Each structure stands twice: as C-alpha cells, then as structure tokens.
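Taken from a larger complex, these chains appear in their original positions, while the remainder are omitted.
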Amino acid sequence: MKTIVIKLSGILFSLNSDISRIKKITKILEEINRKGFKIIAIAGGGIIARNIQNTARTMNADEAFLDQIGIDVSRLNAKLMIASTTKACQHIPKNLDEVVNLLISSNMVFSGGFSPGQSTNATAALIAERTKAKLFINTTDVDGVFTSDPIKNKKATLIKSITITDLFKKLNPEIMKAGTYDLMDMLSLKIIERSKIPTVIIKCDSTRIKSSLSGQFIGTKITFSKL
Amino acid sequence: MKTIVIKLSGILFSLNSDISRIKKITKILEEINRKGFKIIAIAGGGIIARNIQNTARTMNADEAFLDQIGIDVSRLNAKLMIASTTKACQHIPKNLDEVVNLLISSNMVFSGGFSPGQSTNATAALIAERTKAKLFINTTDVDGVFTSDPIKNKKATLIKSITITDLFKKLNPEIMKAGTYDLMDMLSLKIIERSKIPTVIIKCDSTRIKSSLSGQFIGTKITFSKL
C-alpha cells in the first residue's frame, strides 16, 4: 500500500465554500489515485470552527471542550469533501486504527481531527507516520515557509528546502512568547522528525498539490540531516 | 422521573449566535430543574446546517447524506447549549436508550437529531414519548399555530388551542402539494397523537418558555378528543 497524506487547510471551508476550488482539488486527488497511490486527506476546521469556538469561549467553555468543537467541524468539512467525489470512503475515521482498516477497501479516505490537544496538522502527521506515507503534503494559506513573516516583511522570501532541525530553530523564538505561537505545529514537526516523513509545505491549491508530486513545485521541502 | 422536553428552534443558532438570548433560556431551564423536572432539550440545525447542506447538494449529495449533515450541526448546537450552563450532561445522546440512561444521573440533557429521515421535531417528540414527558414544548420562530400563514395574511390570528385531529386537517392541504411541506412535522404530530403527549407550540424565547409551564401563555396548545 503506497499512501499520500494531505492536510487540507481550513481556509478551504466556510459557510459559502468555493465549490469549484474544492472540485478542482478532488479531481487532482482522483488523478493521484489513478497513479496507484491511496490518499488520506485531513480537513482543517477553518472559520466555522473558529466562530463557534469563540461563542463557546465567551460562555466560559474550557479549551479542551473548544478543541472538540474544532474536531467536530473538521469532520463536517471532511463530509463536504466526501460529497465532492464518488470515489471516497463514506466513513470518517475516529482514530489511527480505523484509518488503516478503511484503507484496506478504500482508495480515498477523508478525515477530520482525532483528539483534543492535537491540531489537525498533528493528526495528519500521525496518519502519515502510521501509513508510512510516501509524501505528506501540508497545505496552508501561504506559499510555504518564509525567511520571515511575509505579511510584515515584504522582503521575506520563500525557503525551498529546510532541514527539520532548522525548522525547529526557526519556530523556537516564537515558542518563547507563550500564548502567541501554535504548539500543535511543534507536535507535528516532532512526528515528522521521529519518523523522517517526506514532507512538503505548500499553498492549498489544486495546481500546487499536483506539482508537489513531481520534483518541481512552489513551496518548502523538509529535509533530514544524515546521521 | 418527571421530565419536560423542549425543542429549541434552529433560529437560535448561527455563526454569531446571540449569547445573551441563549443564556436567558438556560437560566429558565435551570429554574425548571429546581422545580423538580428533568429536562431534555433538542437543538435544531438552523442556518449553519442549511448553508452546508446547500453546498453539499450543489455537489450532488443525496438527501439522506444531507440529513446527516443536519444532524451533525444540530449536535454542534447542542454543544453550545452545554457550554452555556454548568448543570448539563456533557454527553450528547445518539438514540433513545442513551437518553433514558443519561437521565439516571443527569438533570439536564441536550441533544441534536438522531436519524436521517427524521426531523429534530420528530426526534424531540420521540424523546417526549419515551420519557413520558409531562410537557413537550415545541419552540419555533413564530408565536404558534395561526389561522392562516401570518406572513402572507395580516388578518391571521393565533390559535390558542387545537385538537390534534384539526391540526392534521389543517396541514393536510399542504401535504398534497408535494415538495412544499414539511412531512417531518407530520411524523412528530403522529407521535404526539399516538401517545397523547401534552404539547404546546410557542416562540423560542425565555419568557414564553417559562410561562408555558403555567396555565397562561402565548402560543398554541394541542388537545386530544376524548374516546
């Protein structure tokens, strides 16, 4: 079983999701299927998750409860993906063992998050690890990893290739500012590192996804230092 | 165990739900709890459900699949209700047996829908039947049942009391216009009828809910003819 794991950025989903954009992505996924790869795509929560979480936070819900709301919405988004193709497994897995079993009889599995305290990024990394993925495609709302924040700094340039160690260091200063960074990405990086998962970080776009399978693509590739 | 079952109109929920309105309602529910009644409140799907369903319908999903999306969103709404009070059971039941078991140790249970092909109204009626509810409060976005459609006909007046047989007759002409009516309400009416469940139809508002427990309230009461 050769698998490719794709994290679909939450940016893809809203109360008025861009259907043509979704359809284009599922067409690429079907194409990858035909090339002989099984696909597991993990949907993020996006703006619906954030809004409902904000409402619940205002009512004093604890963070783990809010995480669960995020997971619920990511599963709704995964359902939308299922509706966008006739090739997908109809069941949304709730844990790693289910993913592995669904892949026995399905070629395309859509998932949301699994567990509070674990971002959908980390869930995707775990799935990539458990299924020994040939490639883990992590899609975001920017082009990849930049030399600095591209929004604040116009001279920031895209990094085409970075070692996992350098990526940790890059994230590190931000880690020290408690509350401002996304630890969950730390967890997914850690999983990528411990199992040396081939990983690219790209923009959530059908053309970019397609090209990420070839050598030439726009985005950032994570590399591992030799031992 | 004396229970009161409340269907909460989907109108209560959106991406920017009116928190103070929700909080007022949960306060009333806590008050009813203190009077010695256990409460099961069933949330509708509302605008979030309708929007995601529309997206999926555009992608050609079947109606039963769309029903399931509606159920998922109604459970998210039930979670918001859980967050609005410290008295609620944290678990959302998936079927009637679970409701009954949760009521052993909980005084306030929030639920969404149960099954495709079954509106949250019908789910609420089944719960009222299964728990032998003292009262089934069905909240909507209007004041109750009117002599004619209050939006089209300004002279329409609220009906304070109607027999279940008359209510069936009233809905009947609409039933003949396939596609335009809500059969699901037929199912809930049928359940109300077969078990003679004491039922009121009122506006989804904390003051109305409170007064519906007393003799005097604004809304429609369903009555059963003697045999």
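Each chain carries a letter (A and B) given by its place in the written order, and its residues are counted from 1.
Keep in mind that, in the parts below, contacts are C-beta pairs under 8 Å (C-beta built on N, C-alpha and C of every residue); 3 or more make two chains touch, one makes a residue touch a chain.
Computed from a predicted structure; not experimentally measured.
Colleague: Tell me, please, the full copy count of this complex, given that what is shown in place amounts to 2 chains.
Modeller: In total, this homomeric complex is made of 6 copies.
Note that only the chains that are shown with their structure count from here on.
Colleague: Could you pull out which chain A residues touch chain B in their complex?
Modeller: Contact set of chain A toward chain B: 15-17, 19, 22-23, 48, 51-52, 55-56, 58-61, 65, 68-69, 72-73, 75-76, 79-80, 83-84.
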